[in-house]
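Read the structure below first, then the notes.
Here the complex is missing a single protein chain, while all its other protein chains stay put.
Take a look at subunit A:
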Amino acid sequence: MFLSFIEELRGAGLKVGPKEHLALLEALDAGVIEPRVEEFYYLARATFVKDEGQIDRFDRVFGRVFKGVVEAQEEAADIPEDWLRAVMERMLNEEERAAIKSLGSWDEIMETLRKRLEEQKERHQGGNKWIGTGGTSPFGHGGYNPEGVRIGGPGRHNRAIKVWEKREFRNLDNSVELGTRNIKLALRRLRRFAREGAADELDLDATIAGTARRGFLDVAMRPERRNAIKLLLFLDIGGSMDPHIHLCEELFSALTAEFKHLEFFYFHNCVYEGLWKDNLRRHGERIPTRDVLHRFGSDYKALFVGDARMSPYEITIPGGSVEHDNPEPGAAWMQRLTATYPCAAWLNPVPPMEWEYSMSTTLIGELMGGRMYPLTLDGIDAAARALLRPNAR
């Protein structure tokens, strides 16, 4: 029985193996828990689950595999009364009562509820009339009726089944979102350590060698290792980028924390002759792109962030920009930038499968020499790799 449990867990994508199984048996042998389903659930969870993101999946498998056992253990109980009390006590306050007026008066609702409960003899899932979970009836929870009376939740302390059926950890599942920390981890690839600056670290090997050679203590110092990568960041801002602003914020904060030599500039849709550093004064304080090209040497790496969604004219023809009359096409500036900074990459927050439907995305991708990557962990990883090798052109 445990073996099938483990198979099911593996099927659900939890990395469990014989080691965990043996640990569970050992713990059961050692009498760690009282013989209660609830405690067994906790023990199995502590043994098999290694990340809070997996708890929800574990709960579902546990509920499925041990269903029979749990039901056998539960004494026949008067569930409806229990549910009713739960509703009375904690589920509905004055406002909520008012909110469900659409179904009739409070008394009517309670009366309907009572009737339904009488008709219903067992736990129920789905359907559109009976009280249970996942249905469309106004009673129950997880349903689609906006005015539904939510039934369930804690309050039945003596019955174990509730603990995993609550599925409290649902929100944590697949929680490996793109957080600042994850981005930093992906950026670790972009590290070239070099020793420069003040010598403030003891060089043990040189000290020993020096001391042995001279016959007296010869302390050698050296500068600390620091990340020597230099990065130019070009960020598309405004318009179609607005939905991605949160993601870009996180990327930006991760980048500023990771790199000492980081310069950032904003552009809109495509890079033209002017960039800016402050969005409030974008029209007043333009930095000529030519100055950027001259000021920062080709040892800098260029990272563009943008959705590359625009009219193709904005890239290909002079005067195509949506904001101003540009004397030269965006493509010319992109070519200059990628020529000066051979280590360049473009991060695109739009999912890759939508890229081919946008002509401008294809154009930019070609201008970047195919170095366009999605703004996901894998994409950042690939972009970091690309930034390390110059574009062969």
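We adopt the following convention: contacts are C-beta pairs under 8 Å (C-beta built on N, C-alpha and C of every residue); 3 or more make two chains touch, one makes a residue touch a chain; residues count from 1.
Methods note: contacts and distances are computed from a predicted model.
S.K.: Looking only at the UniProt record of the hidden chain, which name from "PDGLE domain-containing protein", "MoxR family ATPase", "Methylamine utilisation protein MauE domain-containing protein" or "Apocytochrome b" is the right one?
M.R.: "MoxR family ATPase"
S.K.: For the chain left out of this view, which of A:I208, A:I245, A:V322 or A:A339 touches it?
M.R.: A:I208
S.K.: Among A:E7, A:D51, A:E285 or A:E356, which residue is in touch with the absent chain?
M.R.: In the full complex, the listed residue that touches the missing chain is A:D51.
S.K.: Go through subunit A and note every residue touching the omitted chain.
M.R.: These residues of subunit A touch the chain that is not shown: 15, 17, 19-20, 23, 26-27, 30-33, 38-39, 42-43, 45-47, 49-52, 55, 154, 168-169, 181, 185, 188, 202, 204, 207-208, 211, 216-217, 219.
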